[in-house]
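Here it is: the structure, laid out below.
Only a single protein chain was left out; the remaining protein chains are all shown in position.
Entry: chain A
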Amino acid sequence: MKQNNKHSTSQSPITLLGALLITTILAACSSAPIPIEYYLLDTGYNTQAHSVIHSHDAHNTTELPRVLLKNLTIANYLEQNELSILEANHKIYYANQHLWGEPIKVGLARALQHDLAKSKSALLVLPNEPDALEASTILTVKIDHFSATDSGEVILTGTFWIDNGQHTVRIPFNETEILESTGFKFAVTQQRQLIQNLSEIIAQAMKPSPSPL
């Protein structure tokens, strides 16, 4: 019996330390969660008009010329979920709580599809889509910068190529939008607008040149 008493008295510091550790962990878990916001570049929803794209728009695109988006490449620093801010001195800032909800390349392709279809310029098809073989024109897009800057702008720069089977046209683009409000949600909106601007440039480039006669 005496031995049991001695044993219980020796365990008391260890028990005390264990309780302290558990308390610390619980205290850590009780800290406030960090809110994370996810963004989609193209939602199929006109964010500015707060309206859904009508279904008849999709029906009208069946007769549009197929343009195969053969390759869409983006800069390596854009190949991630975090939204970024280009700073001076060649620095870049990645946000921790503002993330893309899908790979940016998927969002870019879908946004271009919607914008070109909406402008009735072309029906952009992806390589893995069934009607990819029907495309007579091949579009290749390379995006160098697609981000907000610390100077209150959102930029989109890069190059695209249009191959109509006879010749290939190389067109660089450099679009900028003013950030009217502070915040990533406004920056994403402007980025979507830049994609629309790009789609208009592509649509303009795909138009046949007027006959000299």
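Here are a few things to note about the model shown:
In the analysis below, a contact is a pair of C-beta atoms (placed from the backbone, for glycine too) under 8 Å apart; a residue touches a chain by one contact, two chains touch by 3 or more; residues count from 1.
We take it that contacts and distances are computed from a predicted model.
Hidden chain, UniProt protein name from the list "Carbohydrate ABC transporter permease", "Quaternary amine transport ATP-binding protein", "GSCFA domain-containing protein" or "Paraquat-inducible protein B": "Paraquat-inducible protein B".
Of the candidate positions A:40, A:64 or A:95, contact with the hidden chain is made by A:95.
Contact with the chain that does not appear here is found for just one residue of A:44, A:65, A:152 or A:172, A:152.
From the set A:82, A:163 or A:200, the residue in touch with the chain omitted from the display is A:82, counting the whole complex.
Touch with the hidden chain on the side of chain A covers residues 24-25, 28, 31, 34, 79-82, 85, 93-99, 102-103, 128, 130, 148-154, 178-184, 186-187.
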